[in-house]
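The block underneath contains the structure these notes are about, expressed in structure tokens.
A single protein chain has been omitted from the complex, and every remaining protein chain is retained in its original position.
Per-chain residue numbering starts at 1, and chain names A and B are given in the order in which the chains are listed.
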Amino acid sequence: MPELGRAALVITLGLSVYALVAGAAAATLGRRRLAHSARNALIGAFASTVVASVVLAVAFVRDDFSLTYVADHSNRSLGGVYKLSAFWGGQEGSLLLWLLILTGYSALAVWLNRRRARDLVVWVVPVLAGICVGFSWLLVAVASPFAVQAAPLDGAGLNPSLQNPYMMSHPPFLYLGYVGLAVPFAFAMGALLSGRTDERWIVATRRWTLLAWTALGIGQLLGAHWAYVEVGWGGYYAWDPVENAALMPFLAATAFLHSVMIQEKRGMLKVWNVVLVSLAFCLSLFGTFLTRSGVVNSIHSFTQSDIGPWFLAFIIVAVVVATALILWRLPLLRSTTRLESLVSREAVFLYNNLLLVALCLTILWGVAWPILSEAVRGQSVVVGRPYYDFFLRIFGLPLLLLMGAGPLIAWRRASWRGLLRTFAWPGGIAVGTGIVLLALGAGSSIPGLIAYTFSAFVLAAIALEFVRGTRARRALSSESWPVALASLMGRNRRRYGGYVVHAAVVLLALGIAGSSAYDSVTEGKLAPGQSLAVADYRLTYQKLTERDTDHATEVRALVAVQRGGKDLGTVEAGKNSYKIAGPDPQVSSEVGIRTNYATGEDLFVIAEQVNDNGTVYFRVFVKPLVNLIWLAGLVFLFGSVIALWPDAREERRLAVRYGEAGSPAPSR
Amino acid sequence: MARKRSPARLVIALSIAAVLAVFLLYTSIAGGGTPSVKPSEVRSQTGTVSVAGLVVGPVTGDAYAGGLRFKLRDIKGDSPETVAVLYKGSVPDLFKIGRHIVVDGELKNGTFVASPGSMVTKCPSKYTAVKPPA
Partner (left out) sequence: MTAALVLGGVLAVACVILVALPFLREPDPASDDLHALTAAERDRLRLAEERDRALAALKELEADHRAGRVDDTDYRASLGPLRREAAEALAALDPAGPATRQGQPPP
């Protein structure tokens, strides 16, 4: 069957090349049937990639170790679901997943738009096809998942720390995000190529961008949660280059989501939007490059792989093509409207963009500098946490404030008097909160206090928006409060969905601030019966248990937890020694987490070292508010769904504007 | 109608200048990252560096008590020179002789005294299609 897989990938490559060449020819020469044919080729490319993927998936399920890739990442005893997730457990498989999602998105995008904006879509096809050519070439010629060998008796298995539901779902979500950014990018390039300076490309890809951005956000949170519970060093984000690889396109995409609103409302920032979407996509290529090649010495990626140089080439091509197209069409993209006032919602969005891009670029520098330093000076460096923490605060805290201020400021020009009025309540609540927190001792961390105060401001501003909106709606329709709220949100999905997402970001900020600025840590070696104290908890080490399973020997230290004299049950922490054939007996740390659902606080217990004499060296954290981070993920998803929800009235209005789908010409 | 020059360009220019200023200020104070060196180069360095090396035995002591002692040598084994390391703090589960690790610290009296908790192991991860070193 691997021959079928290989053949299917060759077919995908062929179809992609055809779609690229025929599509470009059809667009240049204006040939309708050829354009249709190129479109079909993209759809065919998806079909053949599905075939290749099914072949690989089946090989995993059937333990076909004649495929080197299957043998390297799975074994007979691996649980069913994890066998499937081993598909993307290695380089070749994850590239195939990338291609699968890419061809899937491409096919869907061109099919959904088959009757609309034909002059635009005819150029989108070759751009998407070009990206498909790149990835399918890698899979055919450089890193094939279908390499065969003499089948060993059993495979190498999947790293036990990856056998975790969060780690299983983390790559697919991330890829849905990374790859999703290719669609707005392709439409932007299509707009430049076709010379269309209107917003059609933005309107067509609004939901794509939102979907990709949401997937990228959820994917990162899944990864962070995995790091927190499974890797267990006590944190959820280490500013590792591979983690930053996903954060950078996410920040660029966030900036883009906001700046397109300005283009929509005021017709400004056309060049900026095209630049941003190109940046977001190139960063997502760069992110894949960082993770896949051994170019950065991070904990995760050490393999010096063959695909590194190819990826670099793709990124360079993408950057050069995008830059060339933008420069070529620059005269067309000049907007006529100007920023009227530095105190207006447009201005706030502009500041938000500047901060987001600044943060993104500082992270990029932090990732790239070690590589550049080694290449240019021959001296490698390590950029550590303090660098990232500093810039996160410098740029992130003002961003947090702007998130609350933005919705309160009017478009075009806001009067100072008007500002004073709208800011009064949220500002007052924020100041009050700050004073109360200061009294409660939050002054131990100034950035933490600022984060909390700004968060109060934003939450108050969001609440105010909901209250005002619902009240206005009720004045019109005399519905009850819940019904008015629902219909308000239904009629303004993007706005109120956006507010819910902002609330999620506030929760995230609170969770991060609480767990990093106000955490406590204690460590010490305990013999059975001994205790240690951390924050207001008291932990008593009771005994050591050992359990033997098929996969591992599990050693756990049982610890009793008390707070304020009250007994809170027990927590277990320890180590697993995995019974894996090979020179490296794998040991993983299994942490014990006790969550206080009322306060969102976690008691995080690590058994650093289990000694033969039964003593255990413990490291215990108390992390306030950390669970708000995970809650933020759910709220984020909820808000995105609201914003994404199809709006029939808006669709009709847009159809009229673009005179498509047989709608009548605009009239009085 | 008097046409006001768009303040947008000014704002953007000033912001970029501000960001660059902050950035340069930070890096000039806090440094442009910790130099990453090989164990054979440690003796020629001063200040805090990050060492990436291969763990060589014997491994003695307790990282959680008096300190873990071991030696590091170059990963790409040109030089047989090793540097003695004293480490306190969290030891990653994968630590053992023959493992590649990264640790920050400073050379003091011939021993590389590591910053507590700064050890990170490099492990042959899931992404390897086991490629022999070039």
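Assume a contact is a pair of C-beta atoms (placed from the backbone, for glycine too) under 8 Å apart; a residue touches a chain by one contact, two chains touch by 3 or more.
Since this is a predicted model, take the numbers as computed values, not measurements.
Undergrad: Could you tell me which of the visible chains the hidden chain touches?
TA: Taken over the complete structure, the missing chain's partners among displayed chains are A.
Undergrad: Among A:62, A:76, A:377 or A:653, which residue is in touch with the absent chain?
TA: Answer from the full complex: A:653 touches the omitted chain.
Undergrad: Could you tell which one of A:116, A:265 or A:525 touches the chain left off the display?
TA: A:265
Undergrad: Tell me which residue among A:207, A:412, A:494 or A:525 touches the hidden chain in the full complex.
TA: Missing-chain contact among the listed residues: A:412.
Undergrad: If I consider the whole complex, including the chain that's not displayed, which of A:53, A:194 or A:640 touches that chain?
TA: Of the candidates A:53, A:194 or A:640, A:194 is in touch with the missing chain.
Undergrad: Tell me, which residues in subunit A touch the chain that this view leaves out?
TA: With respect to the unshown chain, the touching residues of subunit A are 1-4, 7-8, 11, 15, 18, 26-27, 30-37, 40-41, 43-44, 47-48, 51, 118-119, 122, 194, 196-200, 264-267, 408, 410-415, 417-418, 421-422, 468-469, 471-472, 475-476, 653, 657-659, 665-668.
Quick note on the criterion: only the chains that are shown with their structure count from here on.
Undergrad: Using the average of all C-alpha atoms in each chain as its centre, how far is it in Å between subunit A and subunit B?
TA: Comparing mean C-alpha positions, subunit B is 27 Å from subunit A.
Undergrad: Could you pull out which subunit B residues touch subunit A in their complex?
TA: So the residues of subunit B touching subunit A come out as 4, 6-8, 11-12, 15-16, 19, 22-23, 26, 30, 32-37, 50, 52, 62-65, 90-91, 93-94, 102, 104, 120-131, 134.
Undergrad: In their shared complex, at which residues does subunit A touch subunit B?
TA: 68-69, 72-73, 89-92, 158-159, 162, 233, 291-292, 297, 299-305, 338-342, 347, 350-351, 354, 358, 362, 365, 369-370, 373, 379-384, 386-387, 390-391, 394, 523, 525, 575, 584, 586-589, 606, 608-609, 617, 619
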